[in-house]
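All protein chains but one are shown at their positions in the complex.
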Amino acid sequence: MNYRLVVNPSLCTGCRTCELACAFYHTKDKKPGRSRIYPIAHAPDKFVPVTCLQCDDAACAKSCCFDALKRNETTGAIELNVEKCVKCRACVAACPFGCALIDEVHDEIIKCDLCGGSPACAAFCPTKALEYKKIEVKAASRQSA
Amino acid sequence: MRVDSVTKLDKLRNDYRKLIDTQKKRILVCLGPGCLAMGSDTILEEFKKVFSEKKVKDVTVESVKKTGCHGFCARGPLVVIEPDGIFYTKVKKIHVAEIVEKTLMNGEIIDKLLYIDPKSNKQIIDYKEIPFYAHQQRISLRNVGQIDPDNIGDYIANSGYAAMAKALTTMSPQEVIDEVSKSGLRGRGGAGFPTGRKWATCAKVESDTRYVICNGDEGDPGAFMDRCIMEGDPHSVIEGMIICAFAVGSREGYIYVREEYPLAVINLQTAIDAAREYGFLGENIMGSGLNFDIKISRGGGAFVCGESSALMKSVAGEVGEPRAKYVRSVVKGLRDQPTVLNNVESFATVPVILDKGSEWFASIGTKKSTGTKAFSLAGKINNTGLIEVPMGVTLREIIYDIGDGIPKGRKFKAVQTGGPSGGCLPEDKLDLPVDFDTLTEAGSMMGSGGMVIMDDQTCMVEVARYFLEFLVFESCGKCVPCREGLYQLYKLCTKICEGEATEDDIDLMEKLSKTIQIASLCGLGQSGPNPFVSTLQYFRDEYLAHIRDKKCPGGVCRKLITYKINDLCTGCLACIDVCPVKAITGKKKEKHVLDTDICDRCGACYAVCTFDAIDIE
Partner (left out) sequence: MIDIQLNGKMVKAEEGEMLLSIIRREGIDVPALCDHQAIEPCGSCRLCMVEISHRDWEGWKKHVTSCLYPAEDGLIVNTHTEQVLEIRRNILDLYLARCPNSKVIQKLAEEHGVYKTSFDKIPNADNCIMCYACTRICEVLGRSAISAVYRGHDKVIAPPFNEEPPDCIGCLSCAMICPTGVIPWSDENGVRTIWKKKFDLIVCEKCGKEIISRDFADYLIETRAIPEDYFKSCDDCKRIDLARKMGAIVLQAEEAKL
């Protein structure tokens, strides 16, 4: 049993509250950070909140030559250690889902860290399209139908 | 032929001794650095040529030997005829025929080649009676100047390798370490760390691989003791390293020789090859099970590579930069393995300690600094050369009894010891005993043995500036206090020499010196400010004269001195001929006139005037 951020795109209205919550949660030096979650329209009025899938065999962690990306066993998130990060952007290029990002304002590389165990996006999502809960992960499917 | 037992070695020693005894007379031609520079190798060749052509009773071509530095460099080229100790000085190639004819064939002494004692005005035949030699006790230099460094037989005949045989066949490694510890031997490279303790710490570290390295980098300007040992008695270093390898458990040794000593490399390699032939290096030495061999590693021409951690990086083929030594190199040294690094003189002393006993060695010198120390006397002193004295002998004895004081009737001003890491001591400190601790308390340090004497025509600020320039050039550049700090210190010192500094600059330099001494990464930086700090301590008035009066009391700093022609001038035109900027005018037999505005204070006129008619103010 693991904790996962479960995404239900059919419930997503594209209100972008998650984006705001994420940015404000990651405020540093009185400036909000870049959001790590992006509701994107794939069809008129149909959105998917795209965020890091915390892959089991994460390309970002593999691509980092400096050991800056490591799984937090408690939250399940792959966390980026800012002190080890050299900002070479290998992870930004390697992530197949484009979920390692460059935050120009704070001059950092960022990715979703599940807010240390209590994701702000899920807390503020009005439709429960985002939920952080314990689930049994079956081998092939990653969505809840 | 392998010599793998004490019996075989004893027999070999007797054989070699008999061989030497068959030569009723031995002619030793000094090929030490000073004599060699004056062409003593041509003297050696001439002797060989004469003996191959002439038949002389009791003497053959084998009786002529080249040796390492005999010591009295000021009087070279030297030729010594043993066993009488007949000491011929300032020998030239043209004298060889006369020496063969008169001294060797007819037993006559050639007076004009003898040393004349300046105090008694008497000629001295036997060098052992000359005060320069009489005050010395040569232990690490025991063979230098006495044997042919290329001839292992000479070394063995003089008890060479007996200590190694004793250690490897009758003692345990711990017993060897204990003996070295009891002797009180402290590192002769300058730091004075107890050698026995170093070996003991290294031996205790758990590791399959351990290294023994000899530091032959000798970077201090003016020091040539290690050079003379490596060139003149290379086997003593090898024997010391074998004993160390046995004591700590090492299979691989390196002798790191600075790039500027090619002859030392050649002589050491010859000695290593000869030692290998006899089985003193290689597998199962003396049947003890010890496998040990030595390679020579050459430096690239950097003073910083005399620092132990930089040296080890250089041996490993990397750039010679020191590292912070919070984990000591005896624990993690070359290639991160436990390593013993000792100086050339330290290794050369180890065989004697095992041979004659730690008690004997500890009875010489002082309680905390046992044994003897080799020094290279250089600078403004009559008897420049290579000496060795018991620890505790005073500076005054060395400079006046052995060194015979200051030439040209000038006054003593300061003695600089310890190279760029050391300091200068003035006249009222001359009765201090020379050992590891006393000079350090006075603000200088004994160092590796370089001793430079300065007379009253020296500017102490310029001395500080010279050493700072050297250190800035040699700094590895890794850490800020040394790279930037010494650079700024050097620039400020130059400002003082040019008369452009203020007293606030001295305060700034003192503050900066403290930071450099504490914050630098390695010994080069930490001791870098010493030349400035020690000269400021004892010669502050000179610094102030440069700043307040814009004058250089030593008459050296070009921007602060003026040259004048006084009434002793005879009008000989010599200075006019030699002045490169045509600052002097005048007619023959008339007092010449020097234009101080054009004069650039090069000193050529002063050097050429034989009438003392030039004053430097």
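As written, the chain order gives the labels A and B, with residue 1 at the start of each chain.
In the analysis below, a contact is a pair of C-beta atoms (placed from the backbone, for glycine too) under 8 Å apart; a residue touches a chain by one contact, two chains touch by 3 or more.
This one's a predicted model, so the numbers in the text were calculated from it and none came from an experiment.
Which visible chains touch the chain that is not shown?
Taken over the complete structure, the missing chain's partners among displayed chains are A, B.
Hey, which of A:I78, A:C95, A:C112 or A:C125 is the one touching the hidden chain?
A:C95
Touching residues of chain B against the unshown chain: what are they?
302, 304, 319, 323-324, 326-327, 472-481, 483-485, 487-488, 491, 508, 511-512, 515, 518-521
Even though one chain is hidden, which residues of chain A still touch it in the full complex?
7, 9-10, 38, 40-43, 46-48, 50, 59, 62-63, 65-68, 81, 83-90, 92-101, 143, 145
The rule is short, and it goes like this: only the chains that are shown with their structure count from here on.
Between chain A and chain B, what's the gap in Å when you average each chain's C-alpha atoms?
69
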